[in-house]
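Missing here: one protein chain of the complex. Every other protein chain is in place.
Letters A and B mark the chains in the order given here, with residues in each chain numbered from 1 onward.
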Amino acid sequence: MTPSDLSNTSRRLRHLTSLEHLPAAQILRLLDRAEALQQQWLRDRRKLDLLHGRTVVNLFFESSTRTRTSFDLAAKRLGADVINFDIANSSTSKGESLIDTLHTLEAMYCDAFVVRHKVNGTAEFLARHVRGPACVINAGDGNNAHPTQGLLDAYTIRRHRPDFSILRVLICGDILHSRVARSDIHALRTLGVGNLRVCAPANLLPAETELPGCEIVEDFDSALDGADVIIMLRLQKERMQQAQVPSEQAYYARYGLDARRLRLARPDCLVMHPGPLNREVEIASAVADSAQSCILEQVGNGVFVRMAVLTELLGV
Amino acid sequence: MTPSDLSNTSRRLRHLTSLEHLPAAQILRLLDRAEALQQQWLRDRRKLDLLHGRTVVNLFFESSTRTRTSFDLAAKRLGADVINFDIANSSTSKGESLIDTLHTLEAMYCDAFVVRHKVNGTAEFLARHVRGPACVINAGDGNNAHPTQGLLDAYTIRRHRPDFSILRVLICGDILHSRVARSDIHALRTLGVGNLRVCAPANLLPAETELPGCEIVEDFDSALDGADVIIMLRLQKERMQQAQVPSEQAYYARYGLDARRLRLARPDCLVMHPGPLNREVEIASAVADSAQSCILEQVGNGVFVRMAVLTELLGV
Partner (left out) sequence: MTPSDLSNTSRRLRHLTSLEHLPAAQILRLLDRAEALQQQWLRDRRKLDLLHGRTVVNLFFESSTRTRTSFDLAAKRLGADVINFDIANSSTSKGESLIDTLHTLEAMYCDAFVVRHKVNGTAEFLARHVRGPACVINAGDGNNAHPTQGLLDAYTIRRHRPDFSILRVLICGDILHSRVARSDIHALRTLGVGNLRVCAPANLLPAETELPGCEIVEDFDSALDGADVIIMLRLQKERMQQAQVPSEQAYYARYGLDARRLRLARPDCLVMHPGPLNREVEIASAVADSAQSCILEQVGNGVFVRMAVLTELLGV
């Protein structure tokens, strides 16, 4: 089955639901677009007119601060109109199906649907049911994928370490529940990261088949050795059963990134985190707020990456 | 009592709270406006500048997907700013009256109020209390009126069947609770539909005096005979007492529009529904999604009809 993301007739991306099948050239093209948009924005902070007349719909079935706001700002700074769809107050409460909602909004000439849903595959499902030229962007589905986060992480790394082939990148934390980890792995493998390591408590680690090309390192201290980039994951407290983690303190003791542990990595190692942070749970404040931290830079880069995705998908 | 909709000094519409007293010329003028706006939009999908500097306030006291989004898009595509008034979080929770809220927003130089409320007459009530030049648009009040839906239904029919006088139009379903049915009847009678039929279970049918000019047909199969247009209504489950409808299955058996029944109408009969659909309750999916269905076209037309109403009321 060809993923709906890839148009058959051209190399332009049709939807963005996952990074899994995206060729490196496509990913790099998006990162280059983001870079051009960032330079233009930083020059004069003027809104662009590229999406004038277009409508972007935020369909968030899970709450979100940064991702929703990031897409909202990306769309507005490209001149688009944004509809923030309040799910709780919507007709889904009158029993309308997700597909009928999609077709209704398509019929109103909406151009892009940014979808977050707790169920894996929702964005792909919607992408297959789009009837017209509208595109679907996955803003996070269950623990499956969060492709714009994967792209912005790759973008952030590239700005500091342009040669992926010599990098050692460590992803650490609650990988089992993390759509960010999955999209990061797809992006970084495709872009040819030299050594991609994952580290997680045994019960927060998915099956090895779900971690293609990754080196699994059980002990956090060993995993940190020589790392160029560390991506710490949020402990998804809201998705975990009580039993999986004995206590936040115990978790921090074994898997929290503090100043001592950071010294095990390379001295110029980048520290990343998709946010929001659980301070003193997976990461020490001293590390999160240190000069090596790229966490807020990731947030800023995210806006440009989403601008790049919107312009690519809408063909401008 | 002169309805507040009609200005005494000019033929321009002042408010739009009902279609009941609107002359045919006025309705046709709105449909012509919608047509011109639609052609312009489809040409290049550029936003218009007609309402630049104007503010449209969505005052929705009942939840809504399509109507609120449709007005939101209509206003934005005309260049207006939109305030979506979150009723639950508003000062009405501090005990401010609806009229004080209206006057407060008027004092902030808001130009148009789009009002949905479960109480019949709310939009007309607000229209009578407007102090300045602002206009009020009824987006649905109780079971009384939904004038922009009536207009968009007339608009949709006219695009396919321009001569109303020879048409047989059937409205079927929960007419008792339906503001859509009332506004459709006002529009279609005024525009001279040759034969206007209604069909509903006895306990979902209002008094005959509320159905002026309509032929009431009890049996759905008989009602379908020779119909050019069928408007199926949503079963307003949220407004009905348990007892009125024995079961959804029983309702579907007697009043659901399925493929067999559709064949009783004319072969080119249009199928319409205001949405959201209760699939397999009042309409079969096979019918709702068929080539004869105009349901999604209605949705799209609604945006242009609302653009027409906004420009007419705001005098541009």
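FYI, contacts are C-beta pairs under 8 Å (C-beta built on N, C-alpha and C of every residue); 3 or more make two chains touch, one makes a residue touch a chain.
If you're wondering where the values come from, they're calculated on a predicted model, not measured in any experiment.
A.B. asks: Among B:L42, B:M108, B:I216 or B:A250, which residue is in touch with the absent chain?
C.D. replies: B:M108
A.B. asks: Using the document's definition of touch, tell me which of A:E20, A:D72, A:D111 or A:E282 contacts the absent chain.
C.D. replies: The one listed residue touching the chain not shown is A:D72.
A.B. asks: Thinking of the whole complex, not just what is shown, which of A:V57, A:A154, A:I230 or A:V303 touches the missing chain?
C.D. replies: Result: among the candidates, A:V303 touches the missing chain.
A.B. asks: Given the contact definition stated above, which residue among A:S64, A:N120 or A:Q292 touches the chain not shown here?
C.D. replies: A:S64
A.B. asks: Decide which residue listed in A:R29, A:K47 or A:R266 touches the omitted chain of the complex.
C.D. replies: Checking each option in A:R29, A:K47 or A:R266, the one touching the absent chain turns out to be A:K47.
A.B. asks: Could you list which residues of chain B touch the chain missing from the display?
C.D. replies: Where chain B meets the chain not shown: residues 52-55, 81, 83, 85, 89-97, 100-101, 103-110.
A.B. asks: Please give every residue of chain A in contact with the chain that is not shown.
C.D. replies: 41, 44-47, 63-66, 69-70, 72-73, 76-77, 237-238, 275-279, 296-297, 299-300, 302-303
Note that in this section only the chains that are shown with their structure count from here on.
A.B. asks: Quick one: report the Å distance separating chain A from chain B, using the average Cα coordinate of each chain.
C.D. replies: 41
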